[in-house]
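Accompanying notes for the structure given below.
For this depiction, one protein chain was excluded, whereas all remaining protein chains were kept in their positions.
Chain naming follows the written order as A, B and C, and within any one chain the residues start at number 1.
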Amino acid sequence: MKRSRIVLSILVAMALLLAACGQATEVPPEPVETEEAAPPEPTVAPPEEPTEVVFERGETLYVSGAAWGPPSTWNPFQPGNLANTTGTIGFLYEVLFAFDPMTGEMTPWLAESGEWTDATTYDLALREGLTWSDGEPLTAADVVFTFELGQQYAALWFSNVWVYLTGVTAVDDTHVQFAFTADPLYQEWANNLYNIPIVPEHLWAGLSEEDITIGANENPIGSGAYLYESHGEDRNVWVRNEAWWGIDVFGTPAPARIVDIRTSSNNVALGMVIKGELDLSNNYLPGVADLSTRGYVSTFFADAPYMLSANTAVLFLNTTKSPMDDPAFRRALAFAINTGDIVNVAYANLVRAANPTGLLPSLSNFVDQDVVDRLGFSYDPAESRSILAAAGYVDVDGDGFVEAPDGSAIALEVTCPFGWTDWMEAISVIANSAQEAGINIQAATPDYGAWNTALQSGTFDMTLNNWANMSNTPWTLYNLLFRHPIQELMQSGNFGRYDNQEIFDLVDALARVPSTDVAGMQAACSAIQELMLTEVPMIPLWYNGLWAQFSNATWTNWPTEESAAATLPTTWSGYWQLGGLQTLINLEPVPAP
Amino acid sequence: MSLQVENLRVYYQTLRGDVKALDGATFTIEDREIMGLAGESGCGKTTLGHSLIRLTAPLRYVEGRVILDGAELPIADMARMDEFRMKRISIIPQYAMNALNPTRKIGTMTQELIRSRRMEAETSPEELRRRLDLVRLPHDVLNMYPIELSGGMKQRMVMVLSTLLNPSLLIADEITSALDVATQKAVAEMLVEFRDRGIVKSMIVITHDVSILYQVADSILVMYAGQLAEKASTETIIRSPRHPYTKMLVSSLPTVGVRYAEHKLAGIPGTTPLLLDPPQGCRFRDRCPVAFRKCVEVPPFLELAKGHWVACWKEFGSHA
Amino acid sequence: MKTAKGSEFLFFALRNPKLRVGLTVVLFFLGLSLIGPLLTHNAPFDYVNPAGADPPSSEYWFGTTTFGQDVFAQFVEGLRATFLVGLIGGGLGTLIGVIVGFTAGYRGGLVDEALNMLTNIVLVIPTLAVLLIITAYLEVRGVLIESIFIGLTAWPWTARAIRAQTFSLRSREFVDLARLSGMKSSKIVFTEIAPNMMSYLLLAFILQFGGATLIAATLDFIGLGPTTGISLGLMMNNAVLWGALYLGMWWWFVPPGLAITTIVGALYVTNVGLDEVFNPKLREM
Partner (left out) sequence: MRRYFGRKFLIYGLTFLLAVTIDWLIPRFMPGDPIANMLSRAALNADAAQVLYTYYTHAFRLDLPIWQQYLNFWNALFHGDLGISTYLFPTPVVRVLLRAVPYDIALLLPAILLSWLAGNRFGAFAARTKWLDNTVLPLGYILTATPYMWLGILLAWVLGIVLGLFPIAGAYSFDLSPHLSWRFLSDVVWHWFLPFASLFLVQFGGWAIGMRNMIIYELEADYSHYLEALGSPRRLVRNYAFRNALLPQLSGLALQLGVIVAGALVTEVVFSYPGIGYLLLSAIQNQDYFLVQGCFLFIIIGVLVANFAIDIVYVLVDPRTRKGMTGEKA
């Protein structure tokens, strides 16, 4: 009986604790830095009413697969952890244009229109009646303020627009004029138009540099369709902005609430999908084929590859190391890799093999097929061997692996971060097939940190990377592949440190072609492709899928290959303005039986 | 007659078979008699002591009867023995130093013990204190933990506990071996006092220190190799022992207090036989200076003179 | 006398059911880990089954993974890792424990104070937390490294036990006698104390072995185990990562865990068995 008393007291204590910790996650985190927070904005629903703490299934949309970790910042300029609250750009803060990779068109968002009035002037017209969620109007002044922040603070990721931007002026409340230097980077500008979020001057003008660059911006005020309501370790809850200016334009988004779930692992997401607790999962789920045949989920394509292609998985070769500094060897390697196995076995046909140019299908009209036919490559061990032999790589010591022309042994490592399970399988395929072709490559999976350091400081042999989102222009990819100048730390591109001024110039040239001049872009691209495929500085292998599994149980009208105007079914960071938001707006509730 | 042991056999189980630790013991103890039980270590005296009160594995009851105050003790039955333990027969164990639960106050433990025996009525607190006075223990030991007591105090506490219910037979097992000479004397005297005050009727004092028996014992039973050798009044055993082993034991008896168990009996060749398969006949045979043919048969334990039992063919011979 | 004693141990050892069962199981798995690879022609990582995940069958005794890898092949390979960790990690742990504990117990005085302090400190610091961090430093890890680190952190309780044991032993008569007879302390250690300690060491090692395998399994499971090769913990990790629970591929995660449990359990039982053999008091007659 003594024991039972103890037990009881424990249980009581426990209940209290959990209530407490519940509170801990609930209360809007007390203000850090300057922002005054305590009473939630009127738009943010007060959490007292029971309906607010228990979400109606029929009115709530559950999504996952975008967040890297617990939500921690709602600052649209916060480079690092924005991924944890995707939608901060898109839901909360909006961009001037949206870009639809499916059609390749820029569609007006905050902006009504925008055009180059001459080679160095860009005129932008905002929509009428834009408002912030606190009721203040969103005007040209806010646009100017936002761009000038980039001029003021080099730490903001778009600051380098000011390399070719010379000034921004508000002509009137709805008209902004951008003035440029002699040769603006048209391609990047187009890119910026749908990536730079507009922030409210009346609230941000007072903020310190620290707040603006790295502040958490808790209890944010935005202009978008959904607003921040609350968050926990594993979720970020968005509530519909009933006063959204876009309701007249796009109609009212159906879900009253959107819960962005951060799943600790894809496996957890899988479980929720099966239980019908997730409406849209952008996780990489194993066994999708099985799931869709069992009717748990639908995908964009009814059959393999099920997913759209999101970005290109590129095998970066460290061209500063021998033998990767030898084009012949690199080309031989390109033929030695069994992309088929990667696609069929490692990914069970969830992905597609990449075009040798690395350009996504959505950009296929920039692929110079003739160049590809002449210089393209695909899995062909025999070809690989003959190239090696021709270049003097022969197996001298008879260990089954070729030695370098100078007779030195070749032993290379292909790496990816430990725990990136699909890539881990992929690199083991790479290693095995290369070995069969006589090139001694071992797969290694260091921890993310170690991998990342090697990647940026260029100490790896060869490694996978895919940091180029879908885009309006091939330049985005080439900007990743041929990022220059070569620096001590290559943090966002050209990790193999392929140093070739000729190709750098070509990429810069492409950047300066006006987005409207498609022919000009194609010309520039084929020049790049010509050089890229002869040099093979890196090897595009496959297209990572735009992982998207959705359920029609509660919400329907998901985009599929049949859809009239299919948009991207994703909540990934940076994809909202690429159609993700449109997809959610288009959703329709399933009438309750 | 208080205690009557008839042909008691208790073996000690080992892997290599039974050790005949106690091989047919027959003797009696009168009321108010304090009997010393002497012999080298391994002669079976402790086995005898234990058999009478707590016969557990690896000890194994073979045959024989034990009658206490006319009632037979179910010594082979742990459960049924409980009725007799402490009330009729009790023991002061060899390990008296560790016999008390270290984490209980002595008073508490005593109460709990008594209550568990349903003897609250018979033992008033006053009586308990009287007993403490008897063994010269301060009353507040009852509020102490065993570790707070000295070895001697613990032992006296055990004496009090074991005799609390006035058992008619008390077995005192090697109680003096751990004590210095002075304390030995005191303890010995207390034992006698217990008897004189009628707290216990009779007593078996097991020791290999015969000199102690001088002070306490009315009679002495000498054992050798699991069998009885001789029993007589203390006087007789010391003055005129008749069994050759007793003779040696007594003759080799050193000055008071010195123990000899460590080293072998002075002047006796050979060692005690292994009791796994003891030699036929008299087990003292091959150490015995006067051994002869007859000794291959087991000598009976006969009362040659009033209260004087001996197991030796030579003695019978001289009588016959 | 000693020989008699020895034979007595053997006698009980052979008749003690716990010991017999325990040892049999352990030896069975040890054998399996050794000959297992011969029973399957598949390499642990090869994609042998084009059909992908299949339940156990006559061809793939433990079924296949999502990629069509032979679970049995991985299993036996993983067993080896487990035993390796147990052997090296447990061995090292015991060794350090014995050295520290023994020196402390035998030298006593300041040495004891210092070592005992150290032991207690290391004892309080939670091993796994430390291991997590250490292993996180190693960019590429192997079973060997893992075992060594486990051994380096697992020793304290052994040290404690051995210390206590040594204390009691050095105060025994035969040691005093030896010391009186002017025997060199090193000689005393090996001729007088060590033999009496053997039973103890054996028990300690068995427990360390079990502990090491469990810790290793934990590390592997949370993905901080070997980044090369396979282990039972890693198998479970993969199974979970690839949704084996939801897709019902029980054959992927049940065998590895079961194996660990059975082995460690068997070790514990063996341990108790031995204990009974060494301490007559515990035997049930």
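Keep in mind that, in the parts below, a residue touches a chain if its C-beta (ideal position, glycine included) is under 8 Å from a C-beta of that chain, and two chains touch if they have at least 3 such contacts.
Here the structure is a predicted model, which is why all the values come from computation and not from measurement.
A.B. asks: According to the contact rule at the top, which chains on display are touched by the left-out chain?
C.D. replies: Its contacts among the visible chains are A, B, C.
A.B. asks: Among A:A119, A:V171 or A:L489, which one touches the chain that has been omitted from the display?
C.D. replies: A:L489
A.B. asks: In the complete assembly, which of A:A125, A:A170 or A:I214 touches the absent chain?
C.D. replies: A:I214
A.B. asks: Could you tell which one of C:F29, C:F72, C:Y246 or C:F278 touches the chain left off the display?
C.D. replies: Here the residue in touch with the unshown chain is C:Y246.
A.B. asks: Given the full complex, what residues of chain C touch the hidden partner chain?
C.D. replies: Within chain C, the residues touching the omitted chain are 117, 120-121, 123-130, 132-133, 136-137, 139, 157, 160, 210-211, 214-215, 217-218, 221-224, 233, 236, 240, 245-246, 250, 253-254, 256-258, 260-265, 267-269, 272, 275, 281-282, 284.
A.B. asks: Provide the residue numbers of chain B that touch the chain removed from this figure.
C.D. replies: 53-54, 56, 78, 81-87, 90-91, 93, 95, 98-105, 112-113, 116-117, 145, 147-148, 158, 161-162
A.B. asks: Just checking the interface: what residues of chain A touch the absent partner chain?
C.D. replies: These residues touch the chain not displayed: 3, 6-7, 10-11, 13-15, 17-26, 29, 32, 47, 50, 52-55, 57, 60, 62, 68-70, 72-73, 78-84, 154-160, 213-216, 230, 232-235, 237, 259, 261, 263-265, 268, 271-272, 275, 277, 419, 446-453, 455-456, 467-469, 480, 483, 487, 489, 491-493, 573.
Following the convention adopted for this analysis, only the chains that are shown with their structure count from here on.
A.B. asks: Chains touching chain B and chain C alike, please list them.
C.D. replies: none
A.B. asks: Report the chain closest to the protein's overall CA mean, measuring from each chain's own CA mean.
C.D. replies: Minimum centroid-to-centroid distance belongs to C.
A.B. asks: Distance from the CA centroid of chain B to that of chain C, rounded to the nearest Å?
C.D. replies: Taking the average C-alpha coordinate of chain B and of chain C, the gap between them is 50 Å.
A.B. asks: Taking the mean of the C-alpha atoms as each chain's centre, how many Å separate chain A from chain C?
C.D. replies: 46
A.B. asks: Could you state the distance in Å from the CA-based centre of chain A to that of chain B?
C.D. replies: The answer is 92 Å.
A.B. asks: Residues of chain C touching 2+ other chains?
C.D. replies: Correct list: empty.
A.B. asks: Once bound in the complex, which stretches of chain C touch chain A?
C.D. replies: 45, 47, 52-53, 66-68, 136, 139-140, 223, 227-228, 238, 240-243, 245-247
A.B. asks: Using the touch definition up top, name the residues of chain A that touch chain C in the complex.
C.D. replies: Touching chain C from chain A are residues 265-267, 270-271, 274, 285-287, 290, 341, 345-346, 348, 418-419, 421, 425, 428, 444-447, 450.
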